[in-house]
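Yeah, one chain of the complex is gone here, protein chain that is, but the others are all in their spots.
Residue numbering begins at 1 within each chain, and the chains themselves are lettered A, B and C in the order written.
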Amino acid sequence: MKCIYLDHSATTPVDPEVVTAMNPFFSMHYGNPSSMYSIAEISRDAIEQSRSTIASFINASPKEIYFTSGGTESDNQAIFTTAQKQKHKGMHIITSSIEHHAVLYAFQQLEKEGFDVTYLPVDSYGIVSPSSLQKAMRSDTTLVSIMHANNEVGTMQDILSLATIAHEKGALFHTDAVQAIGKVPVDVQLMNVDLLSSSAHKLYGPKGVGFLYAKKGTPFSSYLYGGGQENKKRPGTENVPGIVGFAKAIELAQNRSLDDHQHLQNLATFLTDGIQNLVSDVLFTGHPTQRTPGHVSVCFKYVEGESILLMLDSHGICVSSGSACTSGSLDASHVLLAMGIDSATAQGSIRLTMGRQNTMEDMKAVLNVLPEIIEKLRKMSPLC
Amino acid sequence: MKCIYLDHSATTPVDPEVVTAMNPFFSMHYGNPSSMYSIAEISRDAIEQSRSTIASFINASPKEIYFTSGGTESDNQAIFTTAQKQKHKGMHIITSSIEHHAVLYAFQQLEKEGFDVTYLPVDSYGIVSPSSLQKAMRSDTTLVSIMHANNEVGTMQDILSLATIAHEKGALFHTDAVQAIGKVPVDVQLMNVDLLSSSAHKLYGPKGVGFLYAKKGTPFSSYLYGGGQENKKRPGTENVPGIVGFAKAIELAQNRSLDDHQHLQNLATFLTDGIQNLVSDVLFTGHPTQRTPGHVSVCFKYVEGESILLMLDSHGICVSSGSACTSGSLDASHVLLAMGIDSATAQGSIRLTMGRQNTMEDMKAVLNVLPEIIEKLRKMSPLC
Amino acid sequence: MYTKKVKDHFMNPRNVGSIENADAQGEIGNPQCGDIMHIDIKVENGVIVDIKFQTFGCAAAIASSSMVTEIAKGKTLIEAEKLTNQMVADALGGLPPAKMHCSNLAADALHRAIQDYRRKHPEVE
Partner (left out) sequence: MYTKKVKDHFMNPRNVGSIENADAQGEIGNPQCGDIMHIDIKVENGVIVDIKFQTFGCAAAIASSSMVTEIAKGKTLIEAEKLTNQMVADALGGLPPAKMHCSNLAADALHRAIQDYRRKHPEVE
């Protein structure tokens, strides 16, 4: 059965050009970048070339890019090490209530360690209002971390305004841009951020590699202890093929960004309109316009997300669900709840995130089966 | 120029069979293992299959294997989280003075945080004597970490004796087996260890993936915060191709272990004898027999390691050096110094670590140029 | 993740719906956890002659509801009372650990329906 993959926010297929770029670094240019002999220079140069490509894509300097094992590690390093390094300045740190667990649980851990944490609320679109940040800022606030684009509902924040408020009070600003990079322009200067996290596998790069941008002079440090790699900020033998693949993925994103953007918008609009017309009692979540392209998140009342997901899967359509059942926890998505959606409705959420390869035919295929799936499940539901 | 690679302890070329095993997981079976739809099951199954392969190789149960981003992370997680989790039991922890920086710097960091650390000495062969551990053990000792095989000099410890002593006093035992796995039999039951670290790129697997073995019931925890992957012990989207490649590398090691072992021994013996016969004033370091196969480490008096390394490189021969110059620090190797070697001699150290692909011809090529290189450098040396 | 049997009962659930003039009904679950199960039964001479369910929930919840109706149909109330959630899970070839607690409550819903019946018919043994 043909598979229609509509879960690009979970992960993306690695672009064949990316695989081709990585390949020589497995068995041919395998030298350890820390070694002194000439063949290792090829690995070292490849890393530095990759660093430059990525830096210029986000308007940073190469020295401000540190490679990590992924988005989770980047988020953790940014948050834990800056909070610790600024402890003498203050113990108040701020985040939003819709962060990914890689940020949220880091803050909860710091809270356990004695930090005072403010979790900013969001409005019904998932927007953190600059005025709420303004009010939360204190003289002992050292770090603000607010995600650029939300993974569940696609809402994008006004990072420049938020970062500017943080800076006015002398706090650092970190943003988790894992869901933004490759989909929308990300310019660390225009956004005025100190730290930014990214993960390659969300933009057609390989799993297991990410980067942390840290502006020159930012007080952060290595989260792991060991060798002197990555300018002493991230020990461990570098994942050379992964880093090269990440840079290639960024290069492709750069070349295709305009086309991709328009294409994804078109797909999402078509799908949204179709669902709206064909199914009753639906609630589209996230901001109507301030959102990542190709991202449709919707709650179907009276039914539960996992059931929808699995029925779509039986038709070869891959989507994800924000329901409690799929997250491994028993509570409905903390993101949807923070947006004021009641938990029964939140249980019926489905996320469809489109990618480069998707076509209008794919959208039509979804619209072809989704209404009857919802009908079938609602017939089974005691809530109808 | 043909390259004779003799630095397999730094990293290894990825075996083409490993690349072949990884390939389908980039662009074809790319599903996020945490996703619910059927295509993600392929990724999930591949991880579990890999976990089983690796577990059975070291005589562990699959649930005791946790995938990480490499040896450094495995070491850090093992050390930091067990020390913290057992803080109520005691604050005394023990390691050796010849550990890799991924272990050594973790202990130094814990020392800064208030732990009492004993760094056990080694003898002139780099052996930690069980009796010195016995003497160092206290009622408040909670963790002992001693590496299985040393990366610089190849010396292997009697892990069973050391672990047994640690257990008698109720402490956990961790071993950094990054340099042992794939070269010598590693059986966690026979060795009686609680925690063990490994990194794929040291055994013809890919860079950027490792595992931590933690015996059932061992009080350790996640070092990173985020999603619930790896049984809640290691968050972040799994590096599926990396994990699959690691398992394939382990499988190959298993199939080839006897052949590899004999081959590497032969090469090392031939090279050692040759150097001994052709060059004066040399000091072979590490234990003569209790060492990893294919590992020759030697100090050439009156000359400095980086110079030897670069001159060998100009002949297409890749080796590494324990000299201060290559490590980025100014001090000679802490391993050689701990073994009682004076710092001038330690500066002249060279490590040649052979691999599967190497031949007797390669050894002859080294012996063909090494004596004249040493002679040339000694002619330049004010110490001669 | 799910066994073939779970998938079958999820995709083709047996005894979906409600019974007009049901003799008794039982409901369990809460929307927080994302599962609500409702069971209607029709009883004749102490035997469950008809049973139907409605479930809001994940595949495990739907499949275990379907399975419990299939097992209970034709059973005496006394036999049906002995059914446990674990037996339902076993009949499905097992459920993922995360689903055992929250989504595997169909037997409890059935017991509530039987309780309801006994309350209304205290004369039945």
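Brief remarks on what is shown
Throughout what follows, contacts are C-beta pairs under 8 Å (C-beta built on N, C-alpha and C of every residue); 3 or more make two chains touch, one makes a residue touch a chain.
Given the structure is predicted, the values throughout are model-derived calculations rather than measurements.
Here one chain is not drawn; of B:125, B:284 or B:302, the residue touching it is B:302.
For the chain left out of this panel, the touching residue among A:18, A:36, A:224 or A:350 is A:36. Listed by residue number, the positions of chain B touching the unshown chain are 302-307, 310-311, 314, 323-325, 328, 330-332, 342-344, 347, 379-383.
The rule is short, and it goes like this: only the chains that are shown with their structure count from here on.
Seen from the Cα centre of chain A, the chain whose own Cα centre is farthest off is C. Mean C-alpha positions place chain B and chain C at a centre distance of 56 Å.
One finds 34 Å separating the Cα centroids of chain A and chain B.
The mean-CA centres of chain A and chain C are about 40 angstrom from one another, to the nearest whole unit.
In chain B, the residues touching two or more other chains are 36.
Residues of chain C found to touch two or more other chains are absent.
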